[in-house]
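All protein chains but one are shown at their positions in the complex.
Chain naming follows the written order as A and B, and within any one chain the residues start at number 1.
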Amino acid sequence: MGTAQFMKGEIQVHDYATRVVFRYMLLFVILYGVYVIMHGHISPGGGFSGGMIIGLGFLLYILIFGQLWDVSFRGMILDSAIIFVGIGGILEVLKFVIPFEHGPIGVPGTLFSVGIISVSNFGIGILVASTILGVYYMISEEA
Amino acid sequence: MDVTISKLPFYCVIIPLIASFCMPVLARWKKEFCAPLATLATAAVFVITLVIGYQVMNNGPLAYHVSGWEPPWGIEILVESLSSLMIMLISGVCLVIMVYSFVAVKFELERIITGWYYTAFLLCLSGMTGLVISNDIFNMYVLIEITGISACALVVAKGSRMATEAALKYLLLATIGSGFILFGIGFIYMITGHLNISFIAIELAEVKDTYPILIWTTLSFFVVGFGVKAALFPLHLWLPDAHSSAPSPSSALLSSLVVKVYIISFLKILFIAFGLEIFHETFIRHLIIVLAVIAMLSGSFFAFVQIELKRRLAYSTVAQIGYIFLGIGLGTPWGLAAGMLHILVHAFMKTCLFLCAGAIAYQTGRKQVNEFAGMGYKMPITMGAFTIASFSMVGIPLFGGFISKYGLALGSLEAGIPSIILVIILSGLLNATYYFPIIGQAYFSQDEHEAHGEEHGAKKFQKDQLPISMLAPIVVIALGIIYLGIFPGTALNFINQTIAMLL
Partner (left out) sequence: MDLQIVFLNFPYFVAIILFSMGTLIVLTQPNLVKKVIGINIMETSIFLFFIAVGNAHGGVPPIFDASAPDVFYVNPLPSVLMLTGIVVSFSVTAFALALIVKLYIYYGTISAPNFMKLK
């Protein structure tokens, strides 16, 4: 009973501390996600983990502040999530198609040393983040 | 060998994958372009598989290393003659179903879901082709999951209460199955340290006496996992609901192909990775034969008591899966060849039957088996195809089903268990008891509602009121069944090349 209303944004959390803290934290969560994506090829992490962090950051934002955005904007997010899933998926596939021989291996400690793999990591990151938001919105629209 | 040709199997997986990612984006702008693009991608895959089949027949197996990494580390794609036959079958049947679903999707599904339907369909196609040609067991697991989840999506596409329920049941049980498979893969990696099937085979042959209990455990995990996925009898509980409540093209795809690709990957793991010695030393063979015999009989019994046509067809699939597993369990050249041929024949028969069921529901709205009176005169072409498929299902000579059953009988003689022949005959008779009443009703009795107005006994053939894109696939598939019944040589040639390598 309560869950459905909460998911629709009718109930808002009136917790002052959470709201104030998270307002400043969101930027850092996203920055950390981008960092994990960018360093995916030379350290643990990568598109999936970074995209998960970014997606969960936005998800926390929605859960804390309620759904401030109106329905048309939500629809736009769903649309763009679908398009980004398409783009990210194609990029991910291209990673396998383009470097038919060994892909560039990467130099430890050097950020821009792998060419196409960085780009497709970004694709995967966008895909995962938008998938999380898309799944959340689809379920909350249905309930 | 030419480099371009060795890349071809890879394109079979990648083309539908890219096309499926394009579908939801395309559906936002131009919904009507989805179906032609999906058909184009499937047709391209079909042409590629034909080229691969020609190559494999003449020049031997094709191997390709994805992204250029060598086998022990990278993913290897290996197409031997059985795999090439199976990818031809998969893409061909998918193409036929795709053409059929032009109209059927508009009739059975809501318009908003169309783009997603083709996404799931192409993902399923890509997963199935990848599963058949992959030579790496972890890659196999990923493709199993892709196939399984997209199959669930195909079931739930209808959006009705029954379909949602069936899809959830399917999803939960299939996930348990793939969990068992993944655990088995973990055991194999623990024993051998390899994920490539060829390397596992070499390593397991050396260490199999060191870890006898672990190998038993691994085998039983694989049997349960693939048994759930392929609906071997006591683990078939998800199948009738899922296959009967899905839209007709989906149920044709699920029933004819999706449950079979798991059997092929099980065959690969059992015969190539574990090898013949383990197969004969452990009692896995007896277990598979017993379960298969029970499936053949009880699947037919359950089918006999169903009233809804699609449920009856779904239970019939349970029985036919038993035949294929029987072929694997026998483990003799004829038995194995007949089991593999039955995959081919059953794919054709079940596709034909489900497409006919969909066509009948499209024209007349009838779904129960006791409403078929006079149908042979209202829809002669559809009922003709239905009759051909049913005769083949029973195992009447000149139709495809006869060849595989005959082969299974020969195989059981080779294996020294002649009593299996009795079971095969009994199961064939049971098939007759639930298919012949439908056909008899359709041709020899009058429809009560319509006979009222007309004069009694006036039976006239009318033309089917179906669009050509629904009628043509049914006719093509029915012709395929007859072709397999009269000229099974080409298919058996493909199968026997691989079996000569296995045994």
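Basically, a residue touches a chain if its C-beta (ideal position, glycine included) is under 8 Å from a C-beta of that chain, and two chains touch if they have at least 3 such contacts.
Since the structure is predicted, the reported quantities are computational estimates derived from the model, not experimental observations.
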Using the document's definition of touch, tell me which of B:56, B:152, B:295 or B:481 contacts the absent chain. B:152
Out of B:179, B:437 or B:467, point to the residue that touches the absent chain in the complete complex. B:179
Going by the contact rule already stated, which one of B:63, B:168 or B:361 would touch the omitted chain in the full complex? B:168
Residue ranges of subunit A at the interface with the undisplayed chain: 43-44, 48, 108, 135, 138-139, 142-143
So that we can see where the missing chain sits, which residues of subunit B does it touch? 138, 142, 145, 149, 152-153, 156, 159, 161, 164-165, 167-169, 171-172, 175-176, 179, 182-183, 186, 189-190, 237, 240-241
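Following the convention adopted for this analysis, only the chains that are shown with their structure count from here on.
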Report the inter-chain centroid distance for subunit A and subunit B in whole angstrom, where each centroid is the mean of the CA atoms. 37
Touching residues of subunit B toward subunit A in the complex: what are they? 7, 14, 17-18, 21-22, 24-25, 28, 66-69
In the complex, the residues of subunit A that touch subunit B are 79, 82-83, 85-87, 89-90, 93, 96-97, 99-103
